[in-house]
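Just below is one structure, and these are the notes that go with it.
A single protein chain has been removed from this complex, and every other one stays in its place.
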Amino acid sequence: MKTLRMLAMAAAVPALAVAAQADTKIGMITTLSGGGAGLGVDVRDGFMLAIEQDGREGVEVVIEDDQRKPDVAVQIADRMIQSEKVNILTGIIWSNLAMAVVPAATAQNVFYLSPNAGPSALAGKRCHPNYFNVAWQNDNLHEAAGAYANEAGLKNSFILAPNYPAGQDALTGYKRMYGGELAGEIYTKLGQTDYAAEIAQIRASGADSVYFFLPGGMGISFLKQYAGSGVDLPVVGPAFSFDQGILQAVGDAALGVKNTSQWNKDIDNEANAEFVASFQAKYGRLPSLYASQGFDTANLILSALDKAEVSDQDSFRAALKAAEFASVRGDFKFGDNHHPIQDIYVREVIKDGDVFTNKIIATGLSDHADAYAGECKM
Amino acid sequence: MTYILVLEQILNGLQLGMMLFLMAAGLTLVFGVMGLINLAHGSLYMVGAFAAAAVAGWTGSFLLALTASLAAAAAAGALMELVVIRRLYRRDHLDQVLATFALILIFSEGTRWLFGSFPLFLDVPSYLSGPVSLPGGIQYPLYRLTIILIGLAVAAGLFLLIARTRIGIQIRAGEADREMIAALGVDISKLYTVVFALGAALAGLAGALVGAIQSVQVGMGEPVLILAFVVIVIGGIGSIKGALAGALLVGMTDTLGSVFLPQLFAVFMDPASAASAGASLASMLIYILMAAILLVRPSGLYGGSA
Partner (left out) sequence: MMLTRESLLNWAMIAALLIVPVAAWSLDEPFIITLATKAAILALAGVGLNIALGLGGLISLGHAAFFGIGGYAMGILAAHAQNYEPLFEWPFLFEGSNQMPLIWLVAVVFSALAALVIGALSLRTSGVYFIMITLAFGQMLYYFAISWSAYGGEDGLSIWVRNEFPGLNTLDPIQFFAIAYVILCLALAFAARLARSPFGLALAAARQNEDRVQAVGLTPFTLRLTAFVISGAITGLAGALFADLNRFVSPTMLSWHTSGEIMIFVILGGVGRLYGPVAGTALYILLEHLLGGISDYWQIFLGVLLLLIVLFARGGLIGALAGREKAHG
């Protein structure tokens, strides 16, 4: 049907179609259906909020649902590049989907701006001039947690993550900064929902703290079961398990937990205050980490468009690299491998009225770059 | 490794097994009596969890939430049976697979449409939270102990139902000979609806019980569904006794495997790669168990002819 309509339009009003064509076409591929849809919806809403607030003509955004399937994402990317002739792609949430789409997209002379995933390969050996990561390299938040553990005087951590590349990167990232002993190191099954066995091992290990990376539903399950187990060692995690969308489902079990993030809604700057207020006004919920990343991604693109046409690839790339936009995180700049150099904060989960949310209690790492930049030859 | 830790892990295996039994009992009944492969059984588990979360959020009572999960899943099951499933009994397994797969899509996305894309909150009530001390000095979460007891109670209830009641006789007769039971004047379509709703209610209860310590979200039923199928196949399809044995076996294997395999590997590998390699093998373990059992007993532990 869609095709038919497109053909009909092209046949009936060819002149109009050309005249109305956008100068800049942005393709957003993100997860809008199935279990992981919450993250994609937030990225999309944050991104579109910035586009609407800007309101300029000549920028068109095409949004498609990847269903969290790599092959679907690749096919949508092919279509957006080949048929719809997009200049810029963005939106992918998951590292495995990004690994499938990004190398092919950048090889076809399209810009890709990542609003969430930051696999190590794309920061190191496979970096590309047209690839920019606006969120973080995957290891960053874990490194900050390791640094925080040192500062908090934790000396014997028990660490766990799912047995897949992002999980292995997470524990590697934590260990990179953490200076103490390890009471235990466990890889759980991807998608596991019961952590009784792991919690029993934590109890028996003599650890003084727990670090875990369990994104999505896995983290909710772990925290609830941990709270009910009577083990009361301090828990540290990355922001993914303490995000605004998830916290309400964890409830009291998350109170007081420290987590690391490059953004929080109480970061004190004008852009952030305005973002939090307008996001709440428009969508009726508090923005999440993912929404902030979508918002920043859109504003970065708009700031580059102020300086250069997207068709002039070299100037546009330089404008992106300069990153002269008001990030809701405050200071933001790109390293040579086009990944952020930024502060990463330590947050604590609090209850504000009826709503569970985070407040910043410390800075984990300042002006932090990723560990793979040296491998990037560009 | 202390013996306390080992005992605690055995309890954990038992608890996982009990939870799987609640799922598998309905699945195996429906298969045994009606000959139906129901992929949408996991959706009923999800319906139970969402109903419980909604009612708990509304009233604050965990008991009401559990009641709601039973009622909602039974109602959804009965509706499913009346509208779709009863047209499938005479079809072959392939049509059943396709139709119940379609039901998964409808239930999952329908739930997301009603409740949104974010996980829901459901918590253990305060009187069941925290650990208790068991003989031998084991600290064990009270809630998990409760799940074990509920599982045992349901198992006992099902055995009584099937051995002692009129409906149980009809169920057993239905498994043995479908034409015969109709000839005896039993209203077979009513029996089927009741059995289906009963299985659905058990799945819903499992969803609500588990939802309190896990995440109530769309798609939560699918991993459990696969495990439940593994359970009933190991136990022998149609057999409640087999479902119980299979559930315990799978629960124990999965729990103990994920604990002890990495430690076994650590004897001859460095810790990080032992953790990873052990976890890999542990995730395959129940499927290896199932294949091994079927190679020795092609119709499962308690199965007759398939």
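The first chain written gets the first letter, and so on, giving A and B; residue counts start at 1 in each chain.
As a working rule, a contact is a pair of C-beta atoms (placed from the backbone, for glycine too) under 8 Å apart; a residue touches a chain by one contact, two chains touch by 3 or more.
On a predicted model such as this, the values are computed, not experimentally measured, just so you know.
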item	value
Visible chains that the absent chain touches, using the contact criterion stated earlier	A, B
Option from B:V33, B:L103 or B:I181 whose C-beta touches the chain left out	B:L103
Candidates B:V6, B:L142, B:A182 or B:I226 - the one touching the absent chain	B:I226
Among B:T67, B:Q139 or B:S299, residue touching the chain not depicted	B:S299
Among B:S69, B:T193 or B:S283, the residue in touch with the chain that has been omitted	B:S283
Residue among A:I29, A:V86 or A:A100 touching the omitted chain	A:A100
Absent chain, residues of chain B that touch it	31, 37, 84, 87, 93-95, 97-99, 101-106, 108-110, 112-113, 226, 229-230, 233, 237, 276-277, 279-280, 283-284, 287-288, 290-291, 294-295, 298-300, 303, 306
Footprint left on chain A by the chain that the document does not show	1-3, 7, 32-34, 37, 64-65, 69-71, 74-75, 78-79, 82-83, 95-96, 99-100, 103-104, 107, 119, 163-166, 168, 189-190
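Throughout what follows, only the chains that are shown with their structure count from here on.
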item	value
Distance from the mean Cα position of chain B to that of chain A, given in whole angstrom	35
Sites on chain B touched by chain A in the complex	1-2, 4-5, 8-9, 12, 15-16, 108-109, 112, 116-121, 123-124, 129-131, 139, 141, 143-144, 210, 212-220, 223, 255, 258-259, 262, 271-272, 275-276, 278-280, 282-283
Complex interface listing, chain A residues touching chain B	33-35, 37-38, 41, 163, 168, 171, 182, 185-191, 193-194, 196-197, 200-201, 203-204, 216-218, 220-221, 224-225, 227-230, 245-246, 248-253
